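Complex shown without one protein chain; remaining protein chains in place.
As written, the chains take the letters A and B, and residue 1 is the first residue of each chain.
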Amino acid sequence: MITQVVEQPGADPAGHPASVLPAAHRPCGASTSQLRLQRLALLALSAAILIVFCIISLLVGARPVAFSTAFDALFAYDPVSAEHIVIRDYRLPRTLLGLLCGAAFGVSGALIQVATRNPLADPGILGVNAGAAFFVTLAVGLFGFHAVSSHLWFAFLGAITVTLLVYAVGSRGRDGATPVRLVLSGVALSAVLGGIGSSITLLDPVAFDSLRLWSIGSLAGRNIDVVVTVAPFIIFGLVLSVCIAPSLNVVALGDDPSRALGANLVRTRILVVIAVTLLAGAATAAAGPIGFVGLMVPHVVRWLTGPDQRRIIPFTILCSPILLLAADITGRLVLFPGELEAGIVTAFIGAPVLVALARRTRASGI
Amino acid sequence: MTGGHDSAKGKLEAQGVTLRYDARTIAENLSVVIPDGSFTVIVGPNACGKSTLLRALSRLLVPSAGQVILDGKAIAGYPSKQVARTVGLLPQTSIAPDGITVADLVSRGRYPHQSFFRQWSQEDEVAVASAMAATQTTELSNRPVDELSGGQRQRVWVAMVLAQQTPILLLDEPTTFLDIAHQIELLNLCQDLNAAGRTIVAVLHDLNHACRYATNIIAMKDGTVIAEGPPAAIMTEKLVEDVFGLRCMIIEDPVSGTPLIVPKSGK
Partner (left out) sequence: MTGAYHDHSRARGNRPAAPATNTGPIDFGRRVAVLRLLGGRLSLRFDLRSLVTGVILLLSTAMIGAVSLASGKFPIPLADVFRALHGTAGDNIRMVVVEWRLPRLLLAFLLGAALGLSGAIFQSLTRNPLGSPDIIGFSAGTYTGALAVLLIFSGGYYETAAGALAGGIITAAAVYLLAYHGGAQSFRLIVVGIGISALLGALNAWMIRQADLQVAMSAAIWGAGSLNGLAFEQVWPVLLMLALIVPCLLILARPMRQLELGDDAAMSSGIHANRLRLMLMICGVALTAIVTAAAGPIAFVSLAAPQIARRVTRLAGVALIPSALVGGLLLTTADWAAQHAFGVQLPVGVMTVSIGGLYFLWLLLREARQ
């Protein structure tokens, strides 16, 4: 017998009244402090899992390394030891990249889903992937930049330029950047760029070859310079996201209610666009388009925590790198001693989880 | 309304129905008769199964046991369009497609009377026009529904159900979003429709409205019917306390002579 109905903010766009009880609000008789304790435990558990995956990521690969050796490589570096070099030059940047990009993809997905109130939205919806891919295509196809290192800057520049363009188109008009207009202009602009991009690659085998590699997305083969380059952008983006989480709660209620509650919609939307651009742009530039993390993790986290953005964002920061690192580690093992890119494995690990959760849960509001 | 009506036959009744959503049971072995020609109001605290009962009566929810009877036959056995020409429902949540105008939305209520070849008959036009006139939405007819106020929108949805022209009308909280004047207007409209021969079943939250307008009240709690009958006969201080846990005093409404519930202050 239902004793309490909690109306979640915003019916989902599929039109179902979102009157589903989030986990935290089930009338199970638990007191608030118990719930808080439960949530803290869950947070600690995620953090612990993340640390374990970071350690595994340092140890596993074509040349397995013992825990003590890895410890020494980090804190008592011996430049002649081959194993130490593997850890320092390959596994460490890779793990750090997994941490940063995982969090960046996940949080940008969470932000974009709540800001557009569309559960189908991933960071790519604002044109991040299309912009990055288009600029990489231009770099290779028209300007002849073949070095992978130069792609980083082109991809980043492309992501930022196109996202801003999408926002500019979407925010024209009386109502400003409404969710639907933002999504539609992102889709339209991405389509145009994708069309022009593929007409270049389909006529130029060299560009096609570069793009088919880039478009998979991977953590492998990036050195510490890449990490150092993108880290400031991602960290700033994450801090910004945590700061705007409370106002996102209000935005999730819908345009009119949030205005009534005194929220500054325009400012929140602009901050969201800035955060998404920095996070997704930098992560895509460094690791390629691994959009599925941003699409999936926020759904899973919402099922765990309920609809409060102040909980969703921190949980997403912890859970997304778990998925990306797990995918990266699995990718090193399945074709041992070869490797499968993280971009591929992510979907193979994530999709079954998503399907299983979708079957168990009745629905989730945004 | 007298005792003679108690054993009355109703075209629409629920016989020992068990209602559940997935694993949650809302009501078990619930039996209700809607007397023909009555203005029945279902009252009860939040989440007592009022709306669920209404959904079952309009065969939106299939009972997991028992059955809903319409005109002596199980409702599930009728063609669905025929049911829709007999029983109309104003649901709690409906969605107006983006940019739809009032007249267009009200016309959608004519769906059960239409077919592939009869998409807009003379009767459709008359029904839509009089439904809009009755709800005073005629002057809004060319406006997009998204631009209306909550109260105007609610009247448009009521107009849509009226356009369906069913002898039995089920209304799930029809007065939500309406200001007091429009609430009374809507209830007056229901009373007129009732006087003109339609059976009306409404879920209402306001007990005083229920007492004033209903010819028959069904009081529910936790999925069971606690009391049923004309307001003057069943509305007692004890019933209100039993069903709502509210201590109150019942006096005679100086205007209509019906019971008037006055809550007592404090506990």
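Definition applied: contacts are C-beta pairs under 8 Å (C-beta built on N, C-alpha and C of every residue); 3 or more make two chains touch, one makes a residue touch a chain.
Nothing here was measured: the structure is a model prediction, and the numbers come from that model.
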Which residue of A:Ala73, A:Ala133 or A:Leu295 touches the chain not shown here: A:Leu295
Contacting the left-out chain in the complete assembly, out of B:Asn29, B:Asn46 or B:Ser80: B:Ser80
Omitted-chain contact residue, chosen from B:Gln15, B:Ser141, B:Thr176 or B:Thr224: B:Ser141
Interface with the unshown chain - residue positions in chain A: 12-16, 118-120, 169-170, 172-174, 180-181, 183-185, 187-192, 194-196, 198-199, 201-203, 205, 208-209, 212-213, 215-216, 292, 295-296, 299, 340-341, 343-348, 350-352, 354-355, 358-359, 362-364
Chain not shown, touching residues in chain B: 1-2, 22, 37, 55, 58-60, 79-85, 87-89, 91-105, 107-109, 111-112, 114, 116-122, 124-126, 128-134, 136, 138, 141-144, 160, 164, 185, 188-189, 191-193, 195-196, 212-213, 215, 230, 255-258
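Quick note on the criterion: only the chains that are shown with their structure count from here on.
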Separation of mean Cα positions, chain B and chain A [Å, integer]: 48
